[in-house]
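The other protein chains are all here in position, but one chain of the complex has been omitted.
Think of it as A and B in the order they're written, each chain with its own count starting at 1.
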Amino acid sequence: MTADPLAGPPRRRRNFALLSARAGAAFLTPAGLLVAVFVIVPFFWVIFVSFTNRTLLGRTALNPEFVGLANYLTLFDPATFFQRGQFGFSLILTTQFVVASALIGQALLGLLLAWLMQTVPAWLKRITETFVIAAWILPEVVIGFAWFAFLDRDAGTLNMLLTGLGLPAGDFLLQQPFWVIVVFNTWRGAAFSMMLFNSAFSSIPPSYFQAADVAGASSWQKFKDIGLPLIRGHIVTDLILITMWTFNTFTPFLLTNGGPSYRTELVSIYNYRVAFQDFQFGKGAAVGVVMMLINLAFALVYLSLGRRKKGR
Amino acid sequence: MRLTLPAFFGRLAFSALAALLGAAFALPLVWFLFAPFNARAELGLAIPAPWTLQNFVTVFGNSYAVQALGNSLIQAVGGVVLIGAAATLAAYALSRSAIPGKGAVTYVLLLFSSVVSGSAAMVPIFLIVSAAGLMDTHLAVILTFAGGLLPTAMFILRDFIDSIPKSYEESAMVAGASPVQAFFDVALPVIRPGIVVVVVWGFVNIWGSFLIPFILLRSDKYMPASVAIYSFYSEAGTPIVTLLAAYSLIYSLPVIVLYLFVSWKFGFRFFGGIKA
Partner (left out) sequence: MASVEFSNVSKRFGEFTAVAEVSFAIGDGEFVCLLGPSGCGKTTSLRMIAGLETPTAGRILIGGAEVTHLHPKDRNIAMVFQDYALYPHMNLSDNIAYPLKVRGEAVQKRHARAREVADVLKIGHLLDRLPSQISGGQQQRTSLARALVYPARVYLFDEPLSNLDAKLRLEARGFLNHLQRDMGMTAVYVTHDQAEAMALATRIAVMDQGRIVQYASPIEIYRRPATTFVANFVGNPPMNLIAVTATPAGGRLALRADGLALAPLPMTDAIGAALRAGPQLTLGVRPEHLAIAAPDAAGTITGPLFANENMGPESLVTIDRGEAGRVTARIFIDDHLALGETVTLGFSPAHVHLFDGAGARIPATGEAA
C-alpha cells in the first residue's frame, strides 16, 4: 500500500478474479462437506477405533475401551502371523496377488494388447477391444456370476473347452483358487492398461516408426527401441494405479467368498470378515489403518511423479 | 504399400494372436449370449432351442427383482445428481477462484480419496452412517458414494474447466454480467460435456457397485440389483440359472448403453477418470 497523496482512506487491495474468494468458498461448500464427512472423517475415525476394542454386539459395542496397540499386536503377532485365516497370511497372499495379476498380468497383457492394436486391421482391433473393455465395464456381480458359470466343474464353458481339446477337466475354484482369482483379476482389469498404453503409443508421431520401418527394424526392435522408451513415464503411472486398485479390490469375494479355507482371502475380504462376520470393529479398524497406510505410500509416489511430470 | 512375404506373415501372426486374445477375453462371456434366451439354461454352454424371451418375462414377474432394479436406479441417479451439482460448483471454484492454497487443497483431496478406499474404510463408514441414524436407507448409499467419488469428479471437471478460455467469462463481465450470471449464461453451457462424462462415469460406478450397499443396507426393500443378484446365486443349493442369466443381462444393459453413448458422442474412450 503506497502513500499515494491522491488516494483516499487506505483500502485493502483485492485482486480481480473470475470468482471472488467468498463466492468460491460457497461453491466449494457442498462438495467440501460431503468429502469431509465420508472421506476425511473416516480416515481419522478409523485410526481412533483401531485403538479400541469396539464390537458390534455386546458390552464393548456401547462402551468400547481404549486398548492401545492391542489390535495391532494381534494382527502382527509372530506366533500366528503366517497361519491361514490370519492377517499376515492375508497380507502376503494379497501381495502375491498384486504382483501376479496386476504388475505382471494386467500390465504385460495390456502392453501386449496395445502394441498389437497398433498394427492389426481396424475391424479386428475393434472386435478385440470390445471384448477386453466389456470385461472391464460390466458390473462386478455379473462378471462374478459369469465366471461362476464359466468355471463350473460339470458343465462350465472352460471344462467344455478343455475336454473338447482332450485335456482333463478340473474343479478350479476348489483346487487352484488363488490362480483362479489371479487370472480373473488380470482378465477384469487389463482393459485399463491397454487403453492407457494405446493412447500413449498413439501420441508417438508415426514418422518415428516409419523411419524405423525404412531402416529395416522388426516389430520387436521397434517396440523395444522406440515404443517402450517413449512411454516409460506412462508405464510407471499405470503400474502404480493398477497396484493401488488391485490391492484394494473386493471383487474376488463374489467368486470365492475368500475361500476355500481362506486361500483367497485378500486383505479387503479379511477386513470384511473380521468386522462384519466376527463383529470385531476395533480389529477391523486396525486392518483398515494398515491398508490405508499402504495406500498412502503408493499415493504419495504417484502424486510426486505427477508433479514432477508437470514441472518439467 | 505392398508388403514383403515375411512382413505379411508377421502381420498374419499378429492378427492371429490378437484374435486369440480377443477370443480368450470373450470366452467367459459367451455363455451370456445364449443363457438368458434359453428356457432350460444351465451353467453349461448350450445353444437355445428355441430362442425365447420367457426368462425375461419371469424376471419382470418377480417383484423383488424388479424392485431391486428400481433401487439401483434410485441410488445411482440420486448419487450422480448430487455428484454432478457439487463437483461442478467445486471444480469451478477451484479453477476460477482466487482462494489461497487451491493447489494444496486439490493435492490433499486426491491423496485422501486414493487412501480412503471402500475396502479400507468400511468400518468407519459403517459407524458414521449408523451414528447418523441413516443405516439401511437409500440416503446412506447415495451420500457415501457422493463423498467417495467427488474428489475424482472434481479433479476431472477442474481439468476440463481449466481448458475453457477465461475470455468467455471475462467478456461477459465486461459486457455487464455479474460473476454468477457469467457462470450460468456462459460457463455452464460450455462445461456441460464434462458434466455428462462425470455423470456417466458416476452412474456406472454406483450402478455396478457391490460392497457399499452390501454393508450399509439390511432390508430387502432397499437392496439394489447388485446385492440381489449375489444373493440369488450364492445361496447354498442350485441357483435358478434361467432367471439369473436374464436378470444379469437386464442389469448390464444400462452400462453397455451408456458406454456406447459416451464413445459415440465423444469419440474417445473414457477410462475410469484418468486421461493419459
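Keep in mind that, in the parts below, a contact is a pair of C-beta atoms (placed from the backbone, for glycine too) under 8 Å apart; a residue touches a chain by one contact, two chains touch by 3 or more.
Bear in mind the structure is a predicted one, so any value in this text is a computation, not a measurement.
Student: Which of B:34, B:60 or B:168 sits in contact with the chain that's absent?
Tutor: From the options B:34, B:60 or B:168, the contact with the absent chain belongs to B:168.
Student: Which residue from B:186, B:206, B:245 or B:262 sits in contact with the chain not drawn here?
Tutor: B:186
Student: In the complete complex, which positions of subunit A touch the hidden chain?
Tutor: Those residues of subunit A that touch the unshown chain are 2, 4, 6-7, 11, 13-16.
Student: Could you list which residues of subunit B touch the chain missing from the display?
Tutor: Given the touch definition above, subunit B has residues 165, 167-168, 170-178, 181, 185-186, 189-190 touching the missing chain.
In this section, only the chains that are shown with their structure count from here on.
Student: Once bound in the complex, which stretches of subunit B touch subunit A?
Tutor: My answer: residues 10-11, 14-15, 17-19, 21-23, 25-32, 35, 42-45, 82, 85-87, 89-90, 92-94, 96-100, 107, 109-128, 143-144, 146-148, 150-151, 154, 166, 169-170, 173, 179-180, 182-183, 204, 207-211, 215, 225-227, 229-230, 233-234, 241, 244, 248, 251-252, 255-256, 259, 269, 271-272, 274, 276.
Student: Can you list the residues on subunit A that touch subunit B in the complex?
Tutor: 15, 17-21, 23-25, 27-28, 30-32, 34-35, 37-43, 45-46, 49, 109, 112-113, 116-117, 119-121, 124-125, 127-128, 131-135, 137-150, 152, 154-158, 160-161, 187, 190-192, 195-196, 199-200, 203, 218-219, 234, 237, 241, 244, 248-251, 254, 257, 267-268, 271-272, 275-276, 281, 284-285, 288, 291-292, 295-296, 298-300, 302-303
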